[in-house]
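Every protein chain except one is present and positioned as in the full complex.
Labels A, B, C and D are assigned to the chains in the order they are written; within every chain, residues are numbered from 1.
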Amino acid sequence: MIEVAGAAHPVVGALVVVAVLALGAMAVAVTESVVTAHVAGSPLGSAWSRPWRRAALVLARPQPVTERPDTLLWVLAPAAYVGMAALGLTVLPLGTVWAVADVRTGIVVLGSAEVLAMVAVFLHGWAPNSPLPLVAGYRFVAAGLSFLLLSIFVLIAAALPAESMSFGRIVASQEDGAWNVLRQPLGLPLFLVVALAVSLHGPLDVADAGELAGGTTAEVSGPARLAWGFARRAMLTTYAVATAVVFLAGPAGPLLPGWAWLAVKSLAVVVVLVWIGQRTARVPVERFVRVAWTVLLPLSFLHLAIAGVVTLA
Amino acid sequence: MTGTWVDIAFGVFAVAAAWFGWRVFVTDSMVRATFSLLASFLNVGAILVLLLAEYLGVAMFFMMGVEMTVMAIYMVAFMMNPAGLNPMQMVHQPRVAVVVGVLSTAGFGAVALAADLDTVAIVDPDGTIRALGHELMGSSMLVMQVVGVTLVATMVGAVVLSAASGRFGPADVGSVPPAIVPGDDTTRPGVDVGGDGGGHDHDHGHGGGAHGHDDGGDA
Amino acid sequence: MAQSMLGAFLAVATATVVAATAVAGVALWRRPVDPTAVAWSATLPWLGGHEPETHAWNRFHARYYPMTLVLLAFEMEMMFMYPWAVVFAELGTKALVEMAVFLALLSLGVVYLWREGGLAWQ
Amino acid sequence: MTVVTVLLVAAVLLGIGTWGVLSQQSFVMIMMGFELAINGVMLAAGALWRFTSGGEPRGQVLVVVAMLVMAVEAAIGFALVVAVSRARRADTTEGIAELRR
Partner (left out) sequence: MAVTRPVPGRLARWAGAAPVPVHVAVGHGGDPVLAQLRADRRVEVVATPRHATVLVVAGHVPEAARTALHATHDQVRAPRATVVVGVEGTMVGIPHAVSVPRTGLVDGLVAVQHDLLAGDRDDPSIGPDDNPVAWQGVGPHGQGGEGMMGGVPWGRPMAMPPVEGRDGLALDRLALRLGPFLAGLPPLLVVDVGLQGDVVEEVAVEPVPADEPPGSMGTDGEDRPSVVITELVALAELLALVGLAGMAVRVARLATGPVTPGDVAGLRRRLDRPLGLRTATDGVGRLDLSGRAGDITARWRAWLDRAAAAAAGDRVPPTGTLDLDALAHELLGMELGAALLSLASLRPQLAAATALPAVAA
């Protein structure tokens, strides 16, 4: 019988995960609308309710059909993408001692959620049988295979002081020592790159690119498009919570209860990510692959070395 | 998690793994074939988790996700009719294959049934990952370093074989395959003496005819 | 509430399946599965106004294939780094040096890939 | 779920992999067969580690090495497919019949 620190009843866990993803996706949508309105210089008043109205209209529009799609994969893609966002969220501590399933191999589960999310985005590009989404899906696989290593190195570096791969122990290791954002400085920027890239946001949104007429969503409309938008924002929520847990000691903090601290820190990370998204243009894929392998990967080696030395000191 | 639940879960995962494994070779669409192989791996990963090899099970999710994505790219690039729009008939010697498949299953199954393995409970189930870590850093450290060298050799070999052009220009310019019979130029591969061309390729390979020497030149 | 590892993974699996089926439901709601149910001219792929001559599904020439092969090999390194991370603090500098050698070896492969131009679109 | 049943499942996977390798003509499909066979090997190794080794870590190292074999085989296999396709424009076993000369 292998003991697991925090774990909830499966049904309770599922409801909490779905609720957190829904709230998170709404928060991301509102943040995007407000930041876009601010950058555009228009009044912020109507920006708060604009996402709901837009979502209602998208829901009211008809579903996508192309000449000969692979409908099974086309429906499986958003479902798998949200499933992987949920998978990542289950292993993250959402309260001071409470987590849906704080298993001993937490960072490996988050890593495999990221990989299988890449498969979901490729399927979303492949399924419509249309040239522009196909090119967008293949572009994302090139980027996905390149930023994958960064996220693994950063998570392993966070596991060194915790002497365990469970996110609960990573938070515990930050409570007595300094937060990882301070003692492992290179980690946060690298992990923000991964968060932007895996959730198709901001400068690393190579899959739903505007220049390819919306990339993988070029043929998508109606509830299926709402499902894909929700999936992207749910994945951003999961990675914002993961950033807060790994670098800002997640639920740890004075006065406020654990989940409140986690909500505040995750919302801060969401605002930073969306702000970067509205100020930096999209990076061309060739350049991102070259930079990821020749600049960011050596940086993550250096980051790992720093984390190792700091852990031993 | 009482024993019966574990057995039921194991049964479901085992049947799913075998069914997806069979689907790999019968579906028409290459993308569906590749990702049913991924589904088969995910089910085997789940069985490994049931076998309390938790790290290996979840690591298999991660490793096989990457491997199957790469495999999907190569399946779609190098298979005719990649999306299964026409039914797939790329099979030869089907009966021989089925017989050998059944024989090998029966052979390995017989070994499993005949061997009387005395089951031993895991001594410290909590510390299996920590034990693996100490093992890799301790007595199996040699395994890790040899794996490192193997991986470097694999990377260099893969790049040499697949990259179109390296530091010294295109890979196939100037290099001429050696003759099979030393000294006899007509036996140089790539020189279609009999003009019989590859079975399935759609037009002649690089420059046919006897002028094998500048064969690579016009690539 | 300590709970067995398998119970924890049951919770993980339940949450994933529930989230996935909910979204699959939304994606399937009122979706015409048979393409001929809709006017043919509305089902053409979007290219800016013209009809494509062939299916989009083709033997797609992904131009980054050397990078994918090196990643297949490089990714095996993660399998050794996860257990290393768990026991690193106990073993101290010995583990650090050992992993440094392992990483240096593998980065040789990446340097070779970059040097041979494998990172650019072939 | 005893050692015998898990080994039987592994044997079934190995059998399907072998059938796949022998029945398919295309290089990449043959490699899918190898992958499935190694999948069966990993399952067998995991089962033997769980039931007969009493938690001996070297059992897990064997599974990792099996994963290594699969990764190396896939990488070099695809590199060869690319090299042959570039030199000979063949994507099936019949395509390179000249080797039999």
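Keep this in mind: contacts are C-beta pairs under 8 Å (C-beta built on N, C-alpha and C of every residue); 3 or more make two chains touch, one makes a residue touch a chain.
Since the model is a prediction, treat every value here as computed from it, not as a measurement.
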item: Neighbouring shown chains of the undisplayed chain, as defined at the top; value: A, B, C, D
item: Hidden partner chain, residues of chain A it touches; value: 35-42, 46, 50, 52-54, 56-57, 59-62, 64, 67-68, 131, 135, 138-139, 202-203, 205, 209-214, 217-222, 225, 277-287
item: Residues of chain D (touch criterion as defined above) contacting the omitted chain; value: 82, 85-86, 89
item: Footprint left on chain B by the chain that the document does not show; value: 77, 80-81, 85-90, 164-165, 170-172, 202-203, 219
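Assume only the chains that are shown with their structure count from here on.
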item: B-C compared against B-D, more contacting pairs; value: B-D
item: Between chain D and chain A, distance of the C-alpha-averaged centres to the nearest whole Å; value: 33
item: Mean-CA-position distance for chain C and chain A (Å); value: 14
item: Residues of chain A whose C-beta touches two or more other chains; value: 1-3, 68, 103-105, 108-109, 111, 126, 129, 138, 141, 145, 148, 165
item: Contacts with 2+ other chains: residues of chain C; value: 4-5, 7, 9-10, 55, 57, 60, 62, 65, 68-76, 78-80, 82, 85-88, 90, 110, 113
item: Footprint of chain D on chain B - complex, ascending; value: 6-7, 10, 14, 17-18, 21-22, 24-25, 33-34, 37, 40-41, 44, 47-48, 50-53, 55-56, 59-60, 63, 67, 70-71, 74-75, 78-80, 90-94, 96-98, 100-102, 104-105, 107-109, 111-113, 117-125, 128, 131-132, 134-136, 140, 143, 147, 150-151, 154-155, 157-162, 164, 171-172, 177, 180, 187, 189-190, 196, 198-203, 205-206
item: Complex interface listing, chain B residues touching chain A; value: 29, 31-32, 35, 38, 52, 54-55, 58-59, 61-62, 65-66, 68-70, 72-73, 83, 85, 125-126, 129
item: Of all residues in chain C, those that touch chain D in their complex; value: 65, 68-70, 72-73, 75-76, 79-80
